[in-house]
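Here it is, the structure in full.
What you see is the complex with one protein chain gone and the rest in place.
Each chain gets a letter, A, B and C, in the order it is written, and its residues are counted from 1.
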Amino acid sequence: MISVQTQDFSVAEIYDKLRHANPGPIGAIALFVGLVRDFSHTLQLASLHIECYPGMVERELQRLVAQVQQQFSDVQQIEIIHRIGELLPQEQIVLVGVSATHRAEAFAACEFLIDQLKTTVPLWKKEIRADGNEYWIEHNTPAREQIVC
Amino acid sequence: MISVQTQDFSVAEIYDKLRHANPGPIGAIALFVGLVRDFSHTLQLASLHIECYPGMVERELQRLVAQVQQQFSDVQQIEIIHRIGELLPQEQIVLVGVSATHRAEAFAACEFLIDQLKTTVPLWKKEIRADGNEYWIEHNTPAREQIVC
Amino acid sequence: MKVLYFARLKELTGCEEDHFDPPIHSIAELIAQVRRRYPQISTLNLFAAVNQTYAAHTCLIQVTDEIALFPQVTGG
Partner (left out) sequence: MKVLYFARLKELTGCEEDHFDPPIHSIAELIAQVRRRYPQISTLNLFAAVNQTYAAHTCLIQVTDEIALFPQVTGG
C-alpha cells in the first residue's frame, strides 16, 4: 500500500493492484506520477538526491492514507510509492494511485494525497548540478509556520 | 493521441508514450481510467454496450485536445482512448492521460478532459442485464439544453 | 433530406438512416417532423449535429449537409 524505496517502480504493476483489489465497485482509477524534470540545457541538473526520515516517513504516509480513507468514503484502494537516493533526470520519483467508485472522488483523493505528501511527509530533495554544485530545494509550497503538537 | 476502438488497451503502453514523448520538461503525468462497475450482486449487469457516431466522435475528441492545448500551456502530451462495442463488468472503458511540466496542470487538464468527454463527445452506453432487459443510460451529468450552432 | 439516428433514438424509431421531403429549413423544423413521424420518442431530449458539429435547433440546414440526431451523450 505504501513504500519508500531506492529501486524504480512499475506503473503497470501498481495499476493492476488498484484494478484487481476489491474490483466490484471500482469505476475509476486516478494515477499521478512525478518525474525528475530534465532541464539539462539550462540548469545542468546531473541528479536529484532524495533523503527521508526513516520510520517517520512511513508513519506520515500511513497517517495520510488513513485520513483519505476517512474523508473520501468512495475510495477503495490507495497506493503510494516514493523513491529515495540518487535519481537521474527523467526518472520516476513518486506515484500516487487511487481506485474509487466514481471519478470525482478518485481525482480529489489523488490530488489531496500528493499535495499533502509534498507539505508534510519527511522527505527532502537536493539538486546536484553538472558543475558539482549542490542546492537543497527550499520549499515545494509556502512553508507552514505552525504545526500543532 | 486519440483512439476509439473495440479492443482493450494497455495502460502501461500509454503511460510509456506519455513519459517518452518530449520528456525534457515533463515533471508530472496524470492518468484516469474508467471501468465497468460490477454490481452483479444487485443489478445483474451482464454487459455494457457502447455506441458512437463514427467520424464525429473523433472530431469532438480532437476539438477537446486542441482546447486543452490552448487553455493549459503547461500540458505536453495528451492521450485519449475510448472503447466501443460490448464490454463485460470490470473491463476498461476509457483512458485519459496528460503529461505536463507541473502537477496542478496535469490534474486540471486530465479532469477537464474526462468531464468534457462525458458531456459532449457522441458516445452512448446501454446496460444489458442478466434477465435480458436493456436500459440506455439517460445522462452522466445534468443535460445541457442549448448548444450554440 | 437524409438524417442519421443514434443510440436510443435509433432503437425507438427502428432505423439508423431516415429520409424527409424538402423543403426543411432548420433543425427545429426537422425535429418537429421527426417527432410527428415517431410519437414514441416524445420523452427523448434530442441533440443535433450538422456536418459532425453540434448545431442549435435554430441552425439552418441544406440537403447536402450530413445531419444527425441523437439523445444526450453518455460516454466516459
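Quick note on the criterion: a contact is a pair of C-beta atoms (placed from the backbone, for glycine too) under 8 Å apart; a residue touches a chain by one contact, two chains touch by 3 or more.
The structure presented is a predicted model; accordingly, all values stated were derived computationally and were not measured.
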**Message:** Using the touch definition given at the top, which of the shown chains does the missing chain touch?
**Reply:** A
**Contact partner of the left-out chain, one of A:1, A:56, A:88 or A:130** = A:56
**Asked** Per the definition of touch given earlier, which of A:31, A:45 or A:93 contacts the omitted chain?
**Response** A:93
**Message:** For chain A, which positions touch the chain that isn't shown here?
**Reply:** 34, 50-53, 55-56, 59, 82, 93-94, 114, 117-126, 136-140, 143-144, 146-149
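By our rule, only the chains that are shown with their structure count from here on.
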**Complete:** With centres defined as the mean of Cα atoms, the chain at greatest distance from chain C is chain A
**Asked** In whole angstrom, what separates the CA-based centres of chain A and chain C?
**Response** 49
**Fill in**
Within chain C, the set of residues that touch 2 or more other chains is 76
**Asked** Which residues does chain B have that touch at least 2 chains other than itself?
**Response** 34, 114
